[in-house]
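What you see is part of a larger complex, with each chain still in position.
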Amino acid sequence: MSGVITPLPPVSLVLGGARSGKSRYAEALVDRHPGRRTYLATAEVLDDEMAARVKTHRERRDSDWRTVEEPLDLAGALKAETEQGAAVLVDCLTLWLGNLLGQARDVEAEIAGLVAALGQFGGPVVFVSNEVGQGIVPDNALARRFRDLAGILHQRLAEKADHVVFVTAGLPMKLK
Amino acid sequence: MSGVITPLPPVSLVLGGARSGKSRYAEALVDRHPGRRTYLATAEVLDDEMAARVKTHRERRDSDWRTVEEPLDLAGALKAETEQGAAVLVDCLTLWLGNLLGQARDVEAEIAGLVAALGQFGGPVVFVSNEVGQGIVPDNALARRFRDLAGILHQRLAEKADHVVFVTAGLPMKLK
């Protein structure tokens, strides 16, 4: 985040492992946006562990941020939120994939829909997502399918994104 | 892959997580080779999931590629295939390790044999392998042994390789 502050590009993708500091990095990125900012949470708050995480994230952002929860229709929510030029932080895509799988949606079609919508937003979007494919192959087929879908989504988005970073221990590596 | 097209170096290693785009990157690398190209598949096609993966990979390559399947004797197949100067893409080393473990081979000796053979090939070789050691320590001893062997193999090959990249979301980071 050092150096000259430049305007946010249309599409950024921030990848990283669990507790890598990727959300914090993405928030700092969106904080550079001079206009309205929206935190688009894909989490469905179903248990205490999740509630604690959302609370931590919320406390870190200042009052300039608007929070929206949308577990499924990401493209729709992004179109609505960016209409007036607001910057949107989507946190995170892997939870969105989990939600789609939980609803037995056609996930490949949903991914294609999101990628197709990338040119149609009225403000900059920063996507946060978990790297989940660098451990041992999971035992169960659903987990394998989940990490395959995550990898496919990351490739598709990275191809279209203007800015891609991988965050480790809070430190960004620029991939694009 | 940008910039001036230079000849393939003798040994390249392309690492990445699941669905990271590592095979696609490696294919683009080998496509720069002006002569014959061989896709050396280490997969034993045992189920529908694997068959679908192999089919996807095959459709991506054009008709200039020859496909060879060799689950165990990698060094031998590489010597034979590179004899006429062909470039060979080995996809992938982690499957090869799994095959050796499944056959109760002396895997350390097999790794040493492959590394020793690196100077004896008649054409450039590009190895693709999965990063599997960046998740939680697996519960079972076989999975721990597998990821230890993968890490050891990657270190040994990277030491000898001319070109090593790590692919994330389709984007390469140069390690060497």
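By written order: A and B. Residues from 1 in each chain.
Methods note: contacts are C-beta pairs under 8 Å (C-beta built on N, C-alpha and C of every residue); 3 or more make two chains touch, one makes a residue touch a chain.
Everything quoted here is computed from the prediction, not taken from an experiment.
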item	value
Oligomeric copy total, full assembly; chains in place: 2	3
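One rule holds in what follows: only the chains that are shown with their structure count from here on.
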item	value
Computed distance of Cα centres, chain B from chain A, in Å	31
Residues of chain A touching chain B in the complex	13, 15, 17, 131, 133-137, 141, 144, 147-148, 150-152, 154-155, 157-159, 164, 166, 173, 175-176
For the chain B and chain A complex, residues of the former touching the latter	17-21, 49, 131-136, 138, 143, 146-147, 168-171, 173
